[in-house]
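One chain of protein is taken out of this complex; the other chains stay put.
A and B label the chains in the order they appear, each numbered from 1.
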Amino acid sequence: MAVIDPDRLFPADPSTRTIARELYAHVRDLPLLSPHGHVDPRMLAEDQQLPAPAALFVSPDHYLTRMLFSQGVHPRSLGVPDRAGKVHVSDREAWRTFCENWYLFRGTPSRGWLEQSLTEIFGVSTPLGPGTADQVYDELTERISAPEFRPRALLKRFGLEVLATTDAATGDLSHHAKLASELSGVRVIPTFRPDAVTDPSRPDWLSSVESLGSLTGDDVGTWAGYLDALARRREEFKAAGATATDHGVPTAQTADLDAGSAARLYDWLRVAATSEEGVSPKDAELFRAQMLTEMARMSVDDGLVMQLHPGSLRNHNRALYDELGLDVGGDIPMPTDYVNGLRPLLDRFGNDPRLRLVLFTLDETSYSRELAPLAGVYPALYLGPAWWFYDSPEGMRRFRELTTETAGFYNTVGFTDDTRAFPSIPVRHDVARRVDCAFLARLVAEHRLPADEAAETAVDLAYNLPKRAYRLEGE
Amino acid sequence: MAVIDPDRLFPADPSTRTIARELYAHVRDLPLLSPHGHVDPRMLAEDQQLPAPAALFVSPDHYLTRMLFSQGVHPRSLGVPDRAGKVHVSDREAWRTFCENWYLFRGTPSRGWLEQSLTEIFGVSTPLGPGTADQVYDELTERISAPEFRPRALLKRFGLEVLATTDAATGDLSHHAKLASELSGVRVIPTFRPDAVTDPSRPDWLSSVESLGSLTGDDVGTWAGYLDALARRREEFKAAGATATDHGVPTAQTADLDAGSAARLYDWLRVAATSEEGVSPKDAELFRAQMLTEMARMSVDDGLVMQLHPGSLRNHNRALYDELGLDVGGDIPMPTDYVNGLRPLLDRFGNDPRLRLVLFTLDETSYSRELAPLAGVYPALYLGPAWWFYDSPEGMRRFRELTTETAGFYNTVGFTDDTRAFPSIPVRHDVARRVDCAFLARLVAEHRLPADEAAETAVDLAYNLPKRAYRLEGE
Partner (left out) sequence: MAVIDPDRLFPADPSTRTIARELYAHVRDLPLLSPHGHVDPRMLAEDQQLPAPAALFVSPDHYLTRMLFSQGVHPRSLGVPDRAGKVHVSDREAWRTFCENWYLFRGTPSRGWLEQSLTEIFGVSTPLGPGTADQVYDELTERISAPEFRPRALLKRFGLEVLATTDAATGDLSHHAKLASELSGVRVIPTFRPDAVTDPSRPDWLSSVESLGSLTGDDVGTWAGYLDALARRREEFKAAGATATDHGVPTAQTADLDAGSAARLYDWLRVAATSEEGVSPKDAELFRAQMLTEMARMSVDDGLVMQLHPGSLRNHNRALYDELGLDVGGDIPMPTDYVNGLRPLLDRFGNDPRLRLVLFTLDETSYSRELAPLAGVYPALYLGPAWWFYDSPEGMRRFRELTTETAGFYNTVGFTDDTRAFPSIPVRHDVARRVDCAFLARLVAEHRLPADEAAETAVDLAYNLPKRAYRLEGE
């Protein structure tokens, strides 16, 4: 893949490209803010050597494994462990299988991320392919074993200012404490993700709630105690550096029950969860809906930024899930209704400047029809960047084209990377910066925005907006 | 903002831009037709001096006030009156607050409209911003007080041939009579908008219907009398110059009840409206649906062009509405079903050339999936231009990209501006002409349409199509 072209992702028209280059020069070397992601804090706390190439790049990356599976390459042959944790191929074999099928990723963001990571982060410029699998494998193995490729060395080299992880409400914050005491120049902070204790449709809901109660000392047998435990736990996350919560939900439905009804629903769900029939989908939906509003209320109190990631139908591919478990590629988007769904929450807190609710979507039809109009009127609402399947050059372009005219740039939070692939973080940001500069360059070239304001906006999108939106200014 | 660049909104590629320029030369100076809008006829009838800058440009413009509110600037501080009509800041203070937040409008059509209006209409070329607020305010104030900035002087300067206002079924047509007798070279005509008397979910439905009856002398206590009153009132609008009706409805649902059922529904709604429970949403929806078909029937008879604006959930932001009332920015689009919704009406009148039904949408997913296929087969159907949140460069481009291949250009009505901001009318048309020329230029540059046919099409979109669609030829 040779060296990455300096004009990558810029429009081909020479005058627009020149403008894009100039804008990009303003943002290229800005520090990175990663206020939402899925890096394992233990890896950083222990400064573990990165895993072998396939285990680093291939098997944990569901973008790669789902595409390969769709073309008949089983995840097992890529080193994805089965439910018992057993891996069935050597790392080198997995890497070879991946390289043989490299052509499948033409036109995908995965190709771009990997190419640019290998070249710019690992200095491996041999083009990928069946013929070069072993050579690249050996080069990578050598790099990985070098001290400058340890996680903490990379953290520094990447210019990361803040890296947020995503953590269960009952999660262990000791890694974060260690990191806070040992690192300087970068904050690695947790994010409060309470899905396991707020979604009664999960088989482990009740046990997760009990764990939460044990952790905080609250009586989670009552609605009041359950809410207290959540509030207390949020405070502990905040003390550990957290500035945000995150909520993964099937729909964007919210509810605003009176306290008595909410308590009765909670009591009933504790009974239903242990009954033979289990929790009904309708009751679970209502409880999740109510809990979003409760979380918003707590955010008003404690200032944690609330993130909402709705609209994924998890584990659509039943056989794949049965064999391999969560996150191996069977999640599929669904149509998502924000306009009616969010209304109960917004009626209570939508105009409250203390709440900051960042919305994501897997349903692009909502960009111009629902999300931009909502974010363009409610003070509490912000738009998260193009997410998941749309965290890609075309997806990001559509996001700007479809939201800017109604919501502007300043109701968006700039870029957050949402990756679990630690070494690809700088590349993800670089792609976003390039695509945003390309969009701004078009506005300049079409005389819709002066160049100086475009440059200021580019810097805001890359740095100032995420800093402000996620309240990362202070310590 | 200096002088507006002559290539504004044209594609950057030099060959395409050259073509766009040539096409634009054919349409730039064509007269303006504004067959749908919200200018106040009294302002023109009395030739009132335009209000002060903030009251002219800021407080009545919900595009501006909603964006500013979304970033924490309260409408009150922009001079929006409360429900009691009280304004809480001076006009100059409101203007300063607006200018301080001018950067929020980067990338939005509002910025483009305002920049171009100030420069080209008011000759104010000082760039807007916090530092220039007072200077621009003073320049504007001077212009506004000059006789050549009186509404009628502007009407003439704009080259308007027809300006339609939007008027309640019970509205006062005396301003239009005065204008008809006093103006020459331009027609200011009313549009019949009967929502208040056709939507029984409104609290003022029954009283509006009674007013209608008083006005026409019909017995609106019966279904037949109610229909007579509407037909008679339409005739009065027509006599006052109207060529169209307009219908703002939550959905595009239509119905075709037999006369007996329709009469029974009307009778029942008159009872329900005064009952404690009020009108049920389902009954209201059915009545609105039936009334669309009745209006289509009357259009077949009297030739008034029927416009349908469905899909807005009004006053989504409850607190904002409670404080400030209608049209202050809480309206949000909803998914809209045209395929099933319009079918009862189309079964009756869809193939009747006497009906002309112009469809608008706030749900862009319907462009290629529903609206273009429907307009591309039913003789009665025409597509209105990109509306509201989409009346913008990107929105207009998507409209053409998504509808032209199935519906062509000639099932659309060209451009109508839909603005309440009188001094921005020429700018709105200029933007649309530029964007359509940019789209046509791409077709020419890609050898999909010869340049001479593109030029003819550009003229049709800018002038001939609205003239034909809205039956503006006569008088």
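In the analysis below, a residue touches a chain if its C-beta (ideal position, glycine included) is under 8 Å from a C-beta of that chain, and two chains touch if they have at least 3 such contacts.
Source: prediction; values computed, not measured.
Trainee: Name, in rising order, the residues on subunit A that touch the hidden chain in the full complex.
Mentor: Residues touching the hidden chain, for subunit A, are 1, 4-5, 7-14, 66-67, 69-72, 103-109, 112, 313, 316-320, 329-335, 362-365, 389-390, 392-395.
Trainee: Taking the full complex into account, what residues of subunit B touch the chain not shown?
Mentor: The list for subunit B reads 11, 13, 15-16, 337, 339, 343, 346-347, 350-351, 353, 365, 368-370, 372-379, 381, 400-402, 404-411, 442-443, 445-450, 453-454, 456-457.
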